[in-house]
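Heads up, one of the protein chains got dropped from this complex, but the rest are sitting where they should.
And now, chain A:
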Amino acid sequence: MADFGFARFEDDDANEEEEEEGEEWQARTLKDGLLFLLDCSKSMFERLEDGQCHFQLAIRCIKTTMQNKIISSDKDSVGVVFIGTENSDGPNKHINIYHDLGQPCASRILALEDMEETGWKNFNMLYGHDPDFSLSDALWTCADMFSKSPQNLNNKRVMLFTNNDDPHAGNTNRQIQARTKASDLANTGIDLELIHLVKSGQTFDVNKFYKDLLFTDDDELTELPDPAERLEELLTRMRTKDHKKRATRRIPLTLGEGVSLSVGVYNLVRTCAKPPMVKLSKKDNSELKSHTKTYLKDTVEVLMPQDLKKAQTYGARRICFENDEVKAIRQFDESGLKLMGFKPRSCLKPYFQVKPAQFLYPDEGSVTGSTTLFTALLRKCLDRDVVAICKYVPGKSNPPKFAALLPQDEELDEHKVQTTPPGFHVIFLPFADDFRKVKYEETPKANEDQVEAAKEVVKKLKFQFSSEMFENPVLQNHWRNIEALALDRDEPDAMIDYTMPADDKITKKAGSAIREFRDLVFPADYAPGQKKRAAPSESAAAKRAKAAETSVTLDLETEARAGRLGKLTVAVLKEAARNANIPCLATRKAYIIDTISNHYSVK
């Protein structure tokens, strides 16, 4: 899903104007391939305590994975192969290709759903069971499917679901064949993952057979991890787009004359937008292509690119440029970061916010020695609590910006897993143009008791924030809707909106603290948001009536010529304009006055 559209996840109404969508949306690209190899021996169909069987569990995993793939990376290919069936659909005995490698789609998901719910009961009738399959043949089938895939697959993986730790017991020949085949797979870059299913009370001994098939980095593998965790992972619905780690660019960071290291620039946070809308034909839901043409309004002459120039209009002049000139105006410098100097970190104000940050990590591949210098710089910036101020030209046709490089030490969690990588955040600095003047009024300050009461509220409602906690409800809702439509559901899956405060919990935890605070800061009769001073305010209708009254006695033209319009209320002005038959749709006073003045040609 590299093709998410604009960084707009706003109202659909706003999209109405984005007519030009959907054009080149189907860039068929190569992605990952995933084959599910599913052991269909009888034992997989034995009912467990919860009334379900391993086969159902496996099918549910496959279905969930497919649903997740559609959102995370819908260009990936997925396939399902049954092994241990009685019949077969190809040259290899006891092997059925249930889904060939292909992009996930609604019909496949629905088929899997059906298989999980009722279809499994008829499995024996449709496919039958036969334990005399060859794992080597099964793996060969997978390799063959990958090689025949019309897509160029980047990363190929086979996931084997089984509850039998020794499928070829006593058949040394088959065992050797399977091992050889597994090694072939590993050599051609196909990963094999074993999802072993165990009945409670039973064990799955990986040493019996599978150990030699799994080419892991870990030679010490003697025991397989508890399958429950992996299964839970496979069964969790995730509606998040996948991002492959990749530098958006690699550019020089110049510290001084002739001292340039190379850094990779990464985006660690970026607004994830709704997927782009496409135009479909009502007849068959096929995707439409679009064409645009530019023409002269008067002659309807179609214009070619070379017929066009760029223009802006200022000071009553239309100022034209050639396309190349417009491009040249943007070009200041070669791409790169150039150090301007250092400032204490406190100079980086929290309100300096014009763009999400980027991240820098050394790029040893372009300039050797980069990592050492980068490390030294990072370490010293951390030690001295300074930020490096740089001039940042991302690409040669991007105008320069200033950025503060904020040093970031590596952070690990209790399992030594990295939670924050080491490097520099690139915090974009605003320009003078971006500042707005905010006027602050003299206001009364809280006293100590009030502050203490507020602290109590803060204390009661404290939690450990992490951005991962809040899913975007609009995006989540959108995906559920598309899913519901695609899978023909009566209603979309339920969604928890984590951005809504849990009022009951807040009241339970901090109800009394909040009450105390409120009583300390607000007068007893305080009604928030209601202007008390304007107590007996006139109703809109009353205002209208009064305006109508005033406006009748009013000579609008005289008032306009005398420049007294500003002294009248909006209601009176509108009413008077209506009486004088001056079309006036404006609601703002300045515009109403302008309209009236123009009507009487008063300047």
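As a convention for this text, contacts are C-beta pairs under 8 Å (C-beta built on N, C-alpha and C of every residue); 3 or more make two chains touch, one makes a residue touch a chain; residues count from 1.
The criterion applied here is as follows: contacts and distances are computed from a predicted model.
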One chain of this complex is missing from the view, so tell me which of "Nuclear pore complex protein Nup85", "Guanine nucleotide-binding protein subunit beta-5b", "Glutathione S-transferase omega" or "X-ray repair cross-complementing protein 5" is its UniProt name.
"X-ray repair cross-complementing protein 5"
One chain is left out of this view; which of A:Leu337, A:Leu378 or A:Leu554 touches it in the full complex?
A:Leu378
Contact residue for the chain not shown (choose from A:Leu261, A:Leu554 or A:Ala576)
A:Leu261
With the missing chain put back, one of A:Ala111, A:Leu126 or A:Leu461 would touch it. Which one?
A:Leu461
Omitted-chain contact residue, chosen from A:Thr118, A:Ser200, A:Thr443 or A:Asn581:
A:Thr443
